[in-house]
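Yeah, one chain of the complex is gone here, protein chain that is, but the others are all in their spots.
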Amino acid sequence: MTVPVTIRLQRDDFDLATESARLTGTDTSIGAVVSFVGRCRGDEDGHAICALNLEHYPGMAEAEIARHVEEALTRWPLKGVTVIHRYGRIVPGDNIVLVLTASSHRQAAFAAAEFLMDYLKTRAPFWKSDERASGDRNWIDARDADDDAAARWDSAAH
Amino acid sequence: MTVPVTIRLQRDDFDLATESARLTGTDTSIGAVVSFVGRCRGDEDGHAICALNLEHYPGMAEAEIARHVEEALTRWPLKGVTVIHRYGRIVPGDNIVLVLTASSHRQAAFAAAEFLMDYLKTRAPFWKSDERASGDRNWIDARDADDDAAARWDSAAH
Amino acid sequence: MKVLYFAWVRERIGKAEETIEPPAAVRTVGELIAWLASRGEEYARAFERPQVIRAAIDQTHVRADTAIAGAREIALFPPMTGG
Partner (left out) sequence: MKVLYFAWVRERIGKAEETIEPPAAVRTVGELIAWLASRGEEYARAFERPQVIRAAIDQTHVRADTAIAGAREIALFPPMTGG
C-alpha cells in the first residue's frame, strides 16, 4: 500500500483546506489529521519587521524533505503526508510552511508533524533574512532551541 | 490581553479554513497554528461501521471543555484556541472534532493541541455508539491508551 | 434531586432523567448508585458494574465518595469516549 506524499516548494501561498481535502480524499481509515502552519510574524528577536525573505537550495531542499518524510513513514503508521514550504518574500501574517499528517489514531499524526517541523527548522536548506522598518536587512540566526528539539528524535526509541 | 477562545458544540460540520482564519485574524504575533481534526473511520475495533452516534451532556460538555482550555492557557503562551465538537449521527469520512491552537512558537501550539485532545477523549462528557452493517448498535469502549495519554499531563511539570 | 443518565446507563434504565428522593442514609455518590441498583431489574443491569460508572454533580466530575447533599443535578454515565 502506497501512502500519498506531497512535497512542494513554491513562491505562492497554499490553502489549508484544499491540501487537507487532497490528503485525506475518501480514505475512511483516516481518523486523525494534524496540520501545522508556520506564519511570518511581525517581529523577529524584538525588532519589528516588514518582511522575511526565504532563500533555499533548489533540488536539495526537496530531497532533504523527502528523506525526512520517508523517515517519518518508517517511524509511524501514517496514511498520508503533505509538506509545502514557500520561498521568496513573505510579509507578516502570511504563511511560510505547511505540514499535514494523517493516521488512524492521533498520537502518530501529532508525533510525525512535530518530527517533520523540528527537522525542517534545522536540516532543510532554507535561510531567512528579515527586512526591518529602518531598511536594514538581517540574516536570522539559528536557534539552539530548534537544534535541541531536532536532537530529541535522534535518540528516541520507536 | 484576552486570548480569543471559541468553544462550540454542534450537529453541523465545521470548516477548517474558516475556523483557522477566524482564530488568527490579523494577529501578526502568531507564528504557529496547529490543527487537529478527528474523523469518523469506517471501522471500529475491526468491525465495518455505517455511522457513529455521538451523545453528549449539554451544558457540562461546554463547561468541561472551557475548563481545559483555561488550563491550557495557564500552561502555555497561547494566542488563541478553538474547540468544536460535533454530536449526532456522523458517517465515515466526516469530521467529529476540531482543535486549533495558535502561538508565537510551535512547541506551545503542538503541546496545547495534544493536551486538549487527550482530555477531550477521556474527560469531556461525550459517548459514541456505532451502527454496524448488520444493524447492530454497539457502545464504544473507553481505551486504556487514552487514559494513559491524559494521565501524562497530570504529573507534567510546566 | 434530579438524576441524569447517559449512553448505555440511559438505555438500560430506559429514561434520560428522573427526579428521585433517596433515603437520608444515602449520603455519597457510591451509595446513591447502590440504592438505585436496588430499584428494579433495569437499574440493576445499568449499575451491575458500579466501579465503571462515572458521576458528575452539578456538571463537575466527582468521585464515588463525594457527598450528594445539596446537589441539584447528579449525572451517572459510563467512561467517556469523545474526541
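Every chain is named by a letter (A, B and C) in the order it is written, and numbering of its residues begins at 1.
As a convention for this text, a contact is a pair of C-beta atoms (placed from the backbone, for glycine too) under 8 Å apart; a residue touches a chain by one contact, two chains touch by 3 or more.
Here the structure is a predicted model, which means the values were calculated and not measured.
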{"item": "Which displayed chains the unshown chain touches", "value": "A"}
{"item": "Candidate in contact with the missing chain, chosen from A:V69, A:I96 or A:A111", "value": "A:I96"}
{"item": "Residue in contact with the excluded chain [from A:W76, A:F110, A:F126 or A:W153]", "value": "A:F126"}
{"item": "Hidden-chain contact residue, picked from the options A:A63, A:V91 or A:A151", "value": "A:A63"}
{"item": "Hidden partner interface residues of subunit A, rising order", "value": "38, 54-57, 59-61, 63-64, 85, 96-97, 117, 120-129, 139-142, 146"}
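We take it that only the chains that are shown with their structure count from here on.
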{"item": "Chains touching both subunit A and subunit B", "value": "none"}
{"item": "Distance from subunit B to subunit A - Cα centre to Cα centre, in angstrom", "value": "23"}
{"item": "Centroid distance [mean C-alpha coordinates] between subunit C and subunit B, Å", "value": "26"}
{"item": "For subunit A paired with subunit C, centre-to-centre distance based on mean C-alpha positions, whole Å", "value": "48"}
{"item": "Residues of subunit A engaged with two or more neighbouring chains", "value": "106"}
{"item": "Touching two or more other chains - residues of subunit C", "value": "83"}
